[in-house]
Structures are given as structure tokens and as C-alpha cells.
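With one protein chain withheld, the remaining protein chains of the complex are depicted in position.
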Amino acid sequence: MSEAVKYVPISKEDLSYKSVRETFLEGLLSGLSWLLVAFIVAFLGIIVVRGFPTVSANGFEFLYTSPAKGLDEGGVGPAIFGTVALVLLMTLFALPIGVLTSVYLVEYAGGRQSSRIIRAAVNNLAGVPSIVFGLFGVAFFVLFLGRGLDGLLGYSTSDPLFGKPAILWAAATMALLVLPIVIVNTEEALLAVPVSLRQGSQALGGTQWQTISRVVLPQAVPGILTGSILSISRGAGEVAPILFTGAAFLLQDLPTTQVFGVVPFIDPTKQFMELGYHIFILATQSSDVEKTRPAQYAATLVLLVITFSLNFAAIILRAQFRKRAIR
Amino acid sequence: MRTEQKNRNAVNTQKVSFFYGPKRAIEDISAEMPERQVTAIIGPSGCGKSTFLKALNRISETSGSSVRVEGKIFLFGEDIYAKDVDVTILRKRVGMVFQRPNPFPMTIFDNIAYGPRLFGAKGKADLEVIVERALRQSALWDEVKDRLRSSALGLSGGQQQRMCIARSLAVEPEVLLMDEPCSALDPIATLKIEELILELRKNLTVIIVTHNLQQAGRVSDYTLFFTTDESRIGNLVESGPTREIFSSPKDKRTEDYITGRFG
Partner (left out) sequence: MTQTTPTSGLRSDKSSLKYTQEKAIENSLLAVSTLAVLSIALIFLLLIYQGLQGLTVFGGETDLSQYWSATIEKQELVRNPDGSIKTDADGDFVYEANTVTSYDWQPTSSDTKKFSLVPLMIGSAKVAIPAAILASMVGLLVAIYLSELAPPQVREVVKPALELLAGVPSVVLGFFALVTIAAFVQWFVHIPWVFEFLTQTPGLNRLMFPSCSFEAGPLQQTCLERALKLGTQGTYLNTLVGALGVALVVIPIVATIAEDALRAVPNSIRDASMALGASRWQTAFNAVLPAAVSGLAAAVILGLGRAIGETMVVLMATGNASILSGNVLESGRAITATIAAELGEAVAGGDHYNALFFIGAVLFVFTFALNIMGEIIINRARQKVREGV
């Protein structure tokens, strides 16, 4: 631009230095992006290729058999059960609290300073390292609440009922970890409901709760569902918070109890095996790490399938929801 | 126009000021809106017409931001900002139609039945009667009677707005506030709404904010003219029967506004 303005032909065959450099840079950036994609595909591919034979051997018995011979053989049945039980309990804690909290924050405490502070705290909670949640779980749930309950119920510290790592405390810890996910997604869903609909309802004499329950919440359900699925997926994949709050190396029993002699219920005071923790143990602590490699790949594949199918469901739901919100 | 001039007032206000946070939007409005007539509120943009209208059923309190009203607003002599007033009863008696149609994402039937259900109407037969009556009142019945169970979002803009009027009528309000109800509609839909307004005043009081002077002239019996000064605070310049305001405005600003638009 330093020289005098001159006629520049508007044509495609511009071989100036500028255009060559841009083509080069564009190639570099798109190359980088595609490299990343290729890497992700390769990474997932390796796990599928290495893991699938073990998973599918003998009619998929890997999925329902228990580990045998220490951890050297057998499947991940109890770990899958434990993971499902963990996220069930976790959802039970996190979902109602998270959804109701966001309803209060958005619909009742809308513009108040306090709600802004709470929102900032929630956002920051999302950035706290997961191992810190593990620390909190041990100190608060296991030692403080658990031992406190034992004290009240008359159990000693040598033979505790609650004052030890258990699926209950692991789920509670995990619930705190996913609480921000539930709250943020629910808030987004509630805020996406147009103000005009709320005013339409209130102009007809609807009370606040009538408006929320009949107009706002029905609209927000897909968004809330998205948030809960994402949090379940996160809960299924996290390991650090449950390291000390309930996950076990190897257990012969499932964390269940018989009620009325028939139906197995989750026993909240028992420890449990969990898929992510199982992968960690297999890969770093088993007696012969190389020998259990196929099982490690297989367990990883199972965990990935679980989390991906949950994420996939959430993405589809969200797309549907966004489409509706735009309209 | 109307011969019966001695109507009592449905709504009257005394020295009403309205604040968004610390900012004053309108100042010292004292106005009267007679019963069973159409009162039009006109004035340039930003003069606080809508703000004033939204204070009349206290819908402005739902926006989430902090708002405050000074002065008094009476509905048939009762102070609507008195301490123990139940806003839901107020809003049931003072209905509102918004600038853009805001149908709920439900069926047409459920939209109309929404209000009655809030106040305890349950029986299917009862509701069907109410819905049909409201739709007939808003001249929409013939257009939608075959698709009451389909989504209200499938209606055209004009139909949606008339359905919103029907929805308001279903709770049998005494006053109906309309906030530029035709600003999002085409001329034909606008005409239909105007016909509807003229029909409605037989039974209830209508207070309509409009940008469109011709519309005010066509549908209203009584007019309030708002304007704003350099301080951006809206105030009431002149009020009176529409014919007088339009033919012989007392205030220079009213005259400028009306002739400017007509000229």
C-alpha cells in the first residue's frame, strides 16, 4: 500500500507474494486441523481395534464376568455395574438440587446481586481440579459426615457403617463435581425461554409458580435433559474424586443388598468397582501390566462406548433444542 | 362518535412517576381513562407510552430489573399499588395484549384455556364453552374451529395476535391493555384487529398504545398525548376526546405532532 494506487486486475490468477503466503498459511492451518482429526480418529481406532477382540470374545462375556486370578483374567461385569450404580446415585443427588437451584436463581432471584455471586461461585466450582473434590469427599463425607453418623448410630470407628469409603460418599462427591454442569445447562435452558411467554402467562393472572410450571419448565425440558446426560457422562468418566471415597481394587461382591429377600438394591454403604478406576488399576498396578494389556484396551473401549453414547445423545438433544429455541 | 359522555373512569392515575432503577422514565402523569371506551395513548418514540401502560397491570414488575412507581393508580377507585393487592387478581381484571404475538407453544385450545385453568376451570365441557366464546368474540372462531388441537404456532401473525386477544378475553377482564398490537402485522391483519377493538368496547375498556395516528383516530374515543423533553423523561401533554385532540389541539406540541404526521 506504500506505492501509489495503481490498477489491480480482479482475477483469480493472482500470484503475488501476498496470495502465495496466504495459500501457504491456509494450508498450514487446515493441515493442522486435519492432523488433529486424523490423530483423534487414530487414537479411537487403536482402542477399538485392540479392545474389540477381547470385548467380543466368547459371546461378549467380558461385559458380564468378574475379574479372575487377581486381576489377570475375567471381565469387567462388576465394574460396569458399579459405574452404573454410581452415576444413578449421583444423578439422584445432583439433578434435583441442580435443577431447583437454577430455577430459583433464574426465576426468583433473577437480577439480584446474590444470584450473580452464586453464579460466579458455580462457574468457578466447575474449574476446581477433580482431585480437590476427592480431598473434600474424604474430609467431609467420609470422615465428618460418615463418622458423625456412626457416632449417632453407635458404630465404632473400628467397625464403621458409614465412616468408611462407600458408594454413597463417592456418589455424593461426584454429585458436587457435576453440579455446575447441571446448573449451567438448566440456566441456559431457562433463559432461552422468551420473556414474552412469561409475561403472556402473568398478564393472564398466572402466579410465578404457575408460569414456571406450565410455560417455562415444559419449554426447558430438553435443555435440562441435555445437562443431565452430559453430567452423567462426566460422572461415568471421572476417577480422581472416587479414588478415596469408595472405589475398590477388586471386590467379589456387588454393592447390593437384598430387600425382602429378592430384589437387589444398591447398598450405599458398600465399596464398589468402577470402570475408570479399573482401567487405572489394570494399567498401573496389576502384577503383570503387559499381560493384561488386552483387558486394558477392552475396558477402555467399554468406558468410551458408554461415555460417547451419552455425549452423542446429549448433542442430538441439544441440536433439537437449539432448533426449537431459534424458531 | 359516542353520545354518552358521562362515563365513570375505569382507570385513573394521580401524579404517576416510573423509575427503572435510578432512572426516571415518566413523570407526574395524571390521566383518566373512561369505562367502556377506547383510550389511545399516542406520542413520539421514547415518550414512555408503553412504560405507562405496563404500570397499569404491574406487568413491568416481572421483567426482572428493579422498577419503582410513585403516585397512585386506581382501577375503579381501588389503588392497585396498595400493599396487600394480589397482582394475579389485578392482572386477571386488567388483561394485556403485547406488541408481538406471544402464543404459548401449545395447541390453540390450550392457549385459550390457559387463563381459565389458572383460576381453577377444569371440566372439559366448561372449557370448550369458554374457548368457543373467546374465539367468537375475537372473530377467529370460523378460521380455527377445525384445528383447535393443532399448534398455535402454525397460525399467521395476525391470527396469532387475535388468538392472544381471545386468550385475554377468556379470563373475562374488565380492562384490556394493548401495547402497539398491530406493529408487527400487515395492513389487512391490522384492519381486522381494529374492527375487533371497536367490537370489544361494547363490553370492556380498552387502552391502546399506538404509533399510528390514523389508527388512534379510527378506533379511539379518548386520547392521551405523551411527549418527552430534553431530559428524556416522558410526560402527559394533553388529554381529551379524540375528536377534540385531533381537530383543535390546545397545546402547540400536540398540534405539531399531529399535523407533522398528517401533513
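Order of writing sets the labels: A and B. Residues in every chain begin at 1.
Note that a residue touches a chain if its C-beta (ideal position, glycine included) is under 8 Å from a C-beta of that chain, and two chains touch if they have at least 3 such contacts.
This structure is a prediction, so every number in the text was calculated from the model and none was measured.
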{"item": "Visible chains that the absent chain touches, using the contact criterion stated earlier", "value": "A, B"}
{"item": "Given B:Leu90, B:Val209 or B:Ile258, the one touching the chain that is not displayed", "value": "B:Leu90"}
{"item": "Options A:Val55, A:Val103, A:Leu204 or A:Ala220, residue touching the unrepresented chain", "value": "A:Val103"}
{"item": "Residues of chain B in contact with the chain not shown", "value": "75-76, 78, 80, 82, 84-86, 88-90, 92-93, 116, 119-123, 126, 130, 171-172, 174"}
{"item": "Chain A residues touching the omitted chain (full complex)", "value": "18, 22, 25-26, 29-30, 32-34, 36-37, 40-41, 43-44, 46-47, 96-98, 100-101, 103-105, 108-109, 118, 120-125, 127-136, 138-140, 143, 176, 179, 183, 207-209, 233, 236-240, 243-244, 276-277, 279-280, 283-284, 293, 296, 300, 303-304, 307-308, 311, 315"}
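FYI, only the chains that are shown with their structure count from here on.
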{"item": "Chain centre separation (chain A, chain B; CA means) in Å", "value": "49"}
{"item": "In the complex with chain A, residue positions of chain B that touch it", "value": "57, 59, 62-66, 88-92, 95-96, 98, 100, 102-105, 114-115, 118-119, 153, 164, 167-168, 171"}
{"item": "Residues of chain A touching chain B in the complex", "value": "110-111, 194-207, 210, 214-215, 219, 327"}
